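So the structure is just underneath, and the comments pick up after that.
The complex appears here minus one protein chain, its other protein chains still in place.
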Amino acid sequence: MLRKRFKSTIGIYGYLVPTIIGLILFNAGAIVASFVLSFYKYDVITPAKWIGLDNYRWVLNSKLFWTAVNNTFKFAAGYIPLSVFLALGLAILVNERIKGVGLFRTIFYLPVVTSMVGVSMVFAWLFNPYYGLVNYVLGLFKITGPAWLSSPQWAMPAVILVSVWKTVGYYMVIYLAALQNISPELYEAAQIDGANRWAQIRHITIPVVSSTTFFVVIMCTMSSLKIFEQVYVMTQGGPANSTVTVNLLIYRNAFEYLRMGRATSMAYFLFAAIMIVTCIQFLGQRWWVHYE
Amino acid sequence: MRRTLVSFLVVVAVLGFAVVGYGQEEKVVLKYMTWVNALGAEWIQEDFIEPFQELYPHIEIQHEYVPFAEYWRKLMTTYAAGNPPDLMHMSVGYVYDYADRGILLNLEPYFTRDLSLEEYYAQPMKAVRYPNMETGDLYAMPYAFVMSVLHYNKDMFDAAGVDYPTDDWTWDDLLAAAKALTKDFDGDGKIDQWGFFFQPNYYTLDAAIYSFGGRVLSEDLSTAIFDSPEAEAAVQFLVDLMWEHKVSPSPQVYHGIGNLFEIGNAAMVIGNMADLDVYRNIDSFDWDVAMVPGGPATKVVRMWPDSIAIASSSKHPEEAWEYVKFMINSGKIDRYSGQRKMPIYRGLAESDEWMEYDKVPDKSVYIRAMEYGHPLDFRPNWGEWSAAREAQLEPAFLGQMPVQEAIRNAVEAVQEVLDDN
Partner (left out) sequence: MNRSGMHKTRSLILRYVVLIVLGVIFAVPFLWMVSSSLKRGIDVFVFPPKWIPSPIMWSNYSELFKVLPFGRFFWNSSYVALLSTFGQVASCALAAYALSRPKFFGREAIFYILLATMMVPGQVTIIPRFLIMRSLGWLDTHLPLYVPHFFGGAFGTFMLRQFFLSLPRELDDAAAIDGCGRLRTFLTIYLPLSKPALATLSLFIFMDSWNDLLGPIIYLSTPKKMTLTVGLTFFQGQYATDWHLLMAGAVVSIIPTIIVYLLAQKHFVSGIMVGSVKG
């Protein structure tokens, strides 16, 4: 019995050989090395100098770092629910077998493959408070739009909207794959019981795709806490530091300010934060994720 | 006399060596890193590298280029790999920091041995002197430079009956003209033509502060001192252009729609002389160039060079230096810096070919501006503190914070960076 179990364990590890090699060869070394660097004053160019916990101490005392932490969580708080909600909604809409649905799928997916650099300029123009399209449309409904990207209060919401626009197609496709796998009999049975469309979505679709929702939430969380590209190309952290995120600070310190050591210490704060949030999500999944 | 003799001998020696050594001597390979776009790479290849290699057949130059946004990351990986370039283009904002880390070769001995300073524009070269801008040594060699200038729309000036800007213009003259040039043609309360357009970036801001008699950093570069009454008056003046006099669009207006001058919505703009290439495509109005205005204390024209540096780790500094000299003294206008950036070599800059007397803009303005030239305070951690300063001053330009308070925050943020070394 024991021998059989042992044999089966060896067998299952066979499937994991590539993954384990990959972990050791391409990840472990890099991650450990960067962790070690967080205790050094290191600019890549000149030899590293051991400074113990100084980098961590500096980070904790830096006002800018805490502004960035605050901004990053603000982004996550807006981005995650909007993305999950919209991705599932779009997936349900384009999962219908109606004419022209393929075109809409493609349109919703287009932003995902569009380059962020090009997108950033388009949105800078769309969000211009005086001449941009967004406030023009709002004006038609008698709403005076805010200054968006040039306002410290509204820049982050604008970044969130652009990010959702840019990535929601990605999550929509994941949901779509999951929806395709729901057996039509489930809906047929519900229809016979007289359940309307909303009831079907609530009682069949949402529970059945909950393992996918869990995946999407985890992914959105990680990508939102690591947000970089959108602010790098769209706002450069401005105006008035209102969109400086932790990962933007890490990038600047590492490659623009020649402070690789300090950048890595920030990265490990971020790593810890992501880990804690993810752990909570894993612990919480038993309450709402429904596995077959 | 002696210097000329020495440099003559060096040239003879190098050429002689090249000729005699041809065929038996090992080929010298120089790794050369730049940030250029595809067209720029073609120009560098055809206008510098190829003719240089023809002249020095024993030297091979391997050109690597990446987009500017990726340049520093790429450069660092080459250092991490122990395979840094021999020659690299250097942003003036980084020369101090890189020289400070000992990775740039001191070019002063090479320069004094082979060249004479009188033949070059000395002002923009200050920006790459280390440790001190006035007395330090050259740690990179500028090959061309740009300055901040005032571009103006002649059609708008004519229509409003305002005289064109002159060399002795002050900020007050600019304000008066901008008032006359700001128009709401259809009376809908929305301004259709702005008198003046500027962005509160480092070169506008610094020039204004100096021209009002302030300074950004103390002489020894250790303290942020732009909270003086003079500096505050300068920032207040710029903020007032947007919010008090409303002759210049606020960031809320111009954000995301590019250069208002270029699209014919502003009568004047303070910008970079290198915008010339873009402006020459304009066919809807006539324009020209003038000096930036002076302030109550003085007139300051910001100048900053494009430079090339030699790595201190290079095994072939002499060959690399030959390339640097070739680049600044090739004697013809290359397409890379072209007509939009001023060659550091006076003979070339002041030649008819570069001056283009028959064309717009009137480049003699640039020559006259030289006497007001001032390098930027591209000093320790410039990238970091200038970003901190712009972020803290931004609320003032957005009209959301009194200037004094924004300056206080900015000084504090800059000081934090300066102290952090």
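As written, the chain order gives the labels A and B, with residue 1 at the start of each chain.
Quick note on the criterion: a contact is a pair of C-beta atoms (placed from the backbone, for glycine too) under 8 Å apart; a residue touches a chain by one contact, two chains touch by 3 or more.
These figures come from a predicted structure and were not determined experimentally.
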{"item": "Listed residues A:I98, A:I192 or A:L283, member touching the removed chain", "value": "A:I98"}
{"item": "Chain not shown: contacting residue from A:Y79, A:W148 or A:F214", "value": "A:F214"}
{"item": "Missing-chain contacts mapped onto chain B", "value": "35-42, 64-70, 73-74, 76-77, 80-81, 257-259, 262-263, 265, 272, 274-275, 277-278, 281-282, 340"}
{"item": "Where the missing chain touches chain A, by residue", "value": "8-9, 11-13, 15-16, 18-23, 25-27, 29-31, 33-34, 37, 44, 90, 93-94, 96, 98, 101-115, 117-119, 121-123, 125-126, 131, 133, 165, 170, 173-174, 176-178, 180-185, 197, 208-209, 211-212, 214-215, 218-219, 222, 226, 228, 246-247, 250-251, 254-255, 260, 263-264, 267, 270-271, 274-275, 278, 291-292"}
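Simple rule for what comes next: only the chains that are shown with their structure count from here on.
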{"item": "Chain B-facing residues of chain A, complex", "value": "43-46, 58, 64, 121, 123-132, 147-152, 237-241, 244, 252, 255-258, 260"}
{"item": "Of chain B, residues touching chain A in the complex", "value": "72-73, 76, 79-80, 97-98, 101-103, 190, 251-253, 255-257, 381, 383-384, 387-388, 390-392, 394-395, 398, 400, 413, 420"}
